[in-house]
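Yeah, one chain of the complex is gone here, protein chain that is, but the others are all in their spots.
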């Protein structure tokens, strides 16, 4: 038996004893070492839903996961880059695709309509001692990567996937809208891709300071649209790429206003709707892209973090045992300087 | 002296005598033969403005223009595809770029901040006997193209430019939203690019019939969202590409709802703002593109029309002398079957 | 038992009785109706090998295949566009991928290192009464498509895949090098994508005449390099896209010489090596692309042929029973006007 932290209804997390899941064909069992908390976990904790994803029963939260392979199921073959065996330290890519639909066959497995994704109803997550995943979604990590950093490969993958949609490279002037954890990772990724300059906007001074620490060329107070727009213009001129990480309308307005002609705006932050100034989108021929989780990027994320080009450990601001999962969920609310709380089951 | 139809203020067009403009260096003078009316002309006639473009004085409307070169200025060189001389029949690309800014140097001359575009304040258009344009914007047309069709090369260029942003080809399932003149041209262009199927939506039955005549695989009544969405799904499944030609929110909502994962939505229709369902844009990883006029496409448009692959003449539903410019501007309002009114100065 | 035509060694084809293969999980059995002959079949018949693909035992030739589903294995699900059942007429995509390797997961299943492709040693082809294929590789065809046309969906897919690598659309000036069956299909596909002009080169006058019949803007005698280059230039100016369908060095030389700056050259024709004028490739910044079979294009090919935009039936120049498989293999050699010989098992 194993211990699992279960969200039974909004605001209620209980520790339960459950069967340890056994790996089926093509799967491995992972003994969980670290699970970092994502804003989506907090949202389920508060509201029991995110948009169309609604809890209809108990849900185990947690999807940013690292651990050690503890059992290997039948029919597990070595994949590209070698395979996993009992004892391999891994970053867990928390999704399992059907492998047979049009999206899977086109290489867009993250858009598979049957995708099973950790901590997305009705799929349980990793606030647990053991999880089972497809073997090819358990990605080996080198010793240089801590358990916490290996868990943070997940949000780093979100940032890498988003940035890859925008063709950032030398010469690119980037605006990152929002200096939360994903924004800070987008900032780091843009720099790792050689961006000419990265300006980060946020409404909170402490977050802007964090952006400066992580290498922002400049930060801009987003509280007043016109002042902020002028400040972006002073540092950056116009943005060739915007990585919008807030999902908040005033931030979107600022992001769109700050673009150069032919710029790309990647919508990373979540929300119900987004309203765009159509005349600006047209007269500048903007390209606005939705981004969803990630696909095919875990190995690149691991490599970037292991080589030291992306800093992950410093983003961990608190540690919690499984019985304090709620403490981890509420960490960001209690401390405006908190970035990433990590649960250690 | 020449006669010119001038919009002095909203709802007031007067005929004036004006000097015939002489071609400067690199320019040609064109004796205008046909000017087809665009919705933007009607919008200036009604409101004196379109978004941020505001009349502050008299404005000559008309930008969809054909004619015959009547004088050639100094320093006119033969360009790619040969040059023009007095007597050459031409389709007039109604824009003059600065040629020196970053946008011009990057090949996006239509996004030049200094662009001078016909019938956009304060630049006069072609409801006139003579206009002057850069020689390289006067594109020779073959005899097989009528004067009216040569004028319609302009909106055809809008459709070609929009469709080119969406990589339509064999296998592509296309939704065209709106069966006005631009929608019908987008439909024809999608077919000319080899699209697998093109479904056209509109709220008016007569317009849907026109779409059928121009080759739509099916048409769908857009009045009720859910019914329309189901109807699109019946014929097309999901749309790989949407060419949104209305700028109206319910049509945008339908367009976004009808998309396949990884689809492209091109925003062709104009308006103040557009609101997108962010969770759909993200969970399908949609690409939403603004399109603005056109660049580099007049020769392709002329070739397609001249070879008979795009039908333009049948879209002309009325002819007007210059003194009846108002009749041309109001034609679409008076007759729901009207597509394109043409002024012959 | 069924009859099968087996190539036992070069120049020797014998009819054998073999077991009828039963469909396994996810597979269907197809009763073969038509198999058109490809140059690669003839090459195995003559030489027993194509480059690194070498016969080490008897081989059943034939991979351009249509038929009727005669049995359905277990675990066959309906796929996108519906499913197949006993009695469904199908075009057979003659490849089965592993579905688990990096190439399959990236959506490039045709590059799967474990791909099993008909009539490629040691995989048998379709000169047989029955074949077994993965259910998702048996593509339903409408009644409007003849059995022969359904078989020709295979080479049409080659042409579609090649043309898709070159972004052909309105305005594109295309050079097709070689007027054999694949060249004629590339010609038709380029036109179906809206190409501005398609010039076809060949050394044989009869083949050039065929190109004219299939819609070539012009044809050029490729026998003398300089004359041919001047002739291409006369009609086309420079080529934005070349579809090189011969694999022969003088044709490659002509193709490269005829390019415009920033042009794309797709290498469709096969051979051991190809030598490029490096200074031309560099000073024009050419993009040279290898193309291999196809992926994801059968439905588009079927749609294009069924809608009449591509003519396939007229390419069939002879019919042969299974016992005359050799006659089909030698048809092109005996008759310079022959395009496609079809075997009906």
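A, B and C label the chains in the order they appear, each numbered from 1.
Convention: a residue touches a chain if its C-beta (ideal position, glycine included) is under 8 Å from a C-beta of that chain, and two chains touch if they have at least 3 such contacts.
Please read all numbers here as calculations on a predicted model, not as lab measurements.
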Contacting the left-out chain in the complete assembly, out of A:12, A:225 or A:309: A:309
Residue among C:19, C:143 or C:279 touching the omitted chain: C:279
Chain B residues touching the omitted chain (full complex): 77, 79-80, 99-102, 105-109, 136, 296
Missing-partner contacts on chain A, residue numbers: 80-81, 160, 164, 167-171, 189, 192-194, 196-197, 237, 297, 299-301, 303-304, 309
For chain C, the residues touching the chain missing from this view: 51-52, 103, 106, 108, 111, 247, 261-262, 267, 270-292
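Following the convention adopted for this analysis, only the chains that are shown with their structure count from here on.
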Chain centre separation in whole Å, for chain C relative to chain A (CA means): 44
Separation of mean Cα positions, chain C and chain B [Å, integer]: 39
Chain B residues counted as touching two or more neighbouring chains: none
